[in-house]
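For reference, the structure I am asking about is given below.
Removed: one protein chain of the complex. Kept in place: all other protein chains.
Right, chain A next:
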Amino acid sequence: MFVARSIAADHKDLIHDVSYDFHGRRMATCSSDQSVKVWDKSENGEWHCTASWKTHSGSVWRVTWAHPEFGQVLASCSFDRTAAVWEEIVGESNDKQRGLSHWIKRTTLVDSRTSVTDVKFAPKHMGLMLTTCSADGVVRIYEAPDVMNLSQWSLQHEISCKLSCSCISWNPSSSRAHPPMFAVGSDDSNVTYGGKVQIYEYNENTRKYAKAETLMTVTDAVHDIAFAPNLGRSFHVLAIATKDVRIFKLVPMRKESTSAGPTKFEVQIVAQFDNHNSQVWRVSWNITSTLLASSGDDGCVRLWKANYMDNWKCTGILKGDGSPLTSSSGQPTAMSTVVGSSVQTSQNALNGMSAGRYFFPPLDPPRAGTMYGHLLPPSSLIEHCDAEPIQPQQQALPRRHSSRALLPLPEAEGQ
């Protein structure tokens, strides 16, 4: 089960991106306040902001970490038409003891004439490479030929996608059987322009990236795109945030070694969910690509998981602002009638046992005397996804108090 807790982010405007480093011990956030913050996780699991600095002269859309073998390196991109590479250095004073670190700008990539909407490092086995995409529809691939000198980046490829780009994702597979590949999504909302997700693959012979596939079925604006960690699988999985959550499977067709040209893929749609009932904003895979998290304009974070039959299913809903998520049916009268019903309780226990629900086992009320009673999460943050009548146990919890106490109200802040 998952428990959410709030962290005082102290950004002065909207946070646009969160990014973990390879080990999950560091985190970077970026915001419309034009700054990037770096957070370190202490031994007791608390996050501490160890650096915060102004990075751009516009909203910072995305921030991303390089693999730690290249050092502590971040890249950010902004509305100010630039992307920047940052490296942590050892400060002049003993800031490290005070829990602060210094980041210096190694380079500014100024090739774009429009807002740079996404920035991603290529998988580590390709070396230190950085990709940007911009609102004018150009994907740029930079390489640092000398990993010791991060101030030198050469523009290796410039790929025009013809459509305003909003997001980019590298295929993380390190298998030699899979040539370097990335997918780029467009937030152009004109459905007549055709597929909004394009997949490019590196061709060893021409030393260029060529379009391998366009997902023609995705015609609405795409806000985020994410290749799943490959983990030795023979196919690639791509999650797309558009007007719904979509999961595509790209199965490379076995091709003769002689044939040049891009790999052909068999594109299968594995899942399509409109549960957000609105535009889906972000998608993210866990490390084994067995769990997908998505966020939508409904203000909810949803978790998806596949069962052994490759059937994807919602396994949890968490409300984005931490406020209690009540049943969508919203029947206050129904709730009071089932309180104390033992039949209902046993039903829930059964439901919890069923497959695909393991994330959020039925929340029994903290019984007096049980030692784990106080450890229960604010149940309000978590709900079984099927729209059942609200479980009576949850009602028994003083949930409004517990959850509110955790989360400062947004109004409390100055504009």
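Definition applied: contacts are C-beta pairs under 8 Å (C-beta built on N, C-alpha and C of every residue); 3 or more make two chains touch, one makes a residue touch a chain; residues count from 1.
The rule we apply is simple: contacts and distances are computed from a predicted model.
Hidden chain, UniProt protein name from the list "Beta-hexosaminidase", "Fructose-bisphosphate aldolase", "Potassium voltage-gated channel subfamily B member 1" or "GATOR complex protein MIOS": "GATOR complex protein MIOS".
Note on the undisplayed chain: of the listed residues A:137, A:179, A:194 or A:320, the one touching it is A:320. Chain A residues in contact with the hidden partner, per the touch definition given at the top, are 1-9, 11-20, 22-25, 27, 29, 31-32, 34, 43, 45, 47, 57-59, 68, 71-72, 79-82, 88, 90, 94, 96-97, 115, 174-177, 189, 230-235, 277-279, 281-282, 284-291, 293-301, 303, 305, 308, 310, 318, 320-324, 326-328, 330, 332-333, 352-353, 355-359, 361, 372, 375, 377, 407-408, 410-411, 413, 415.
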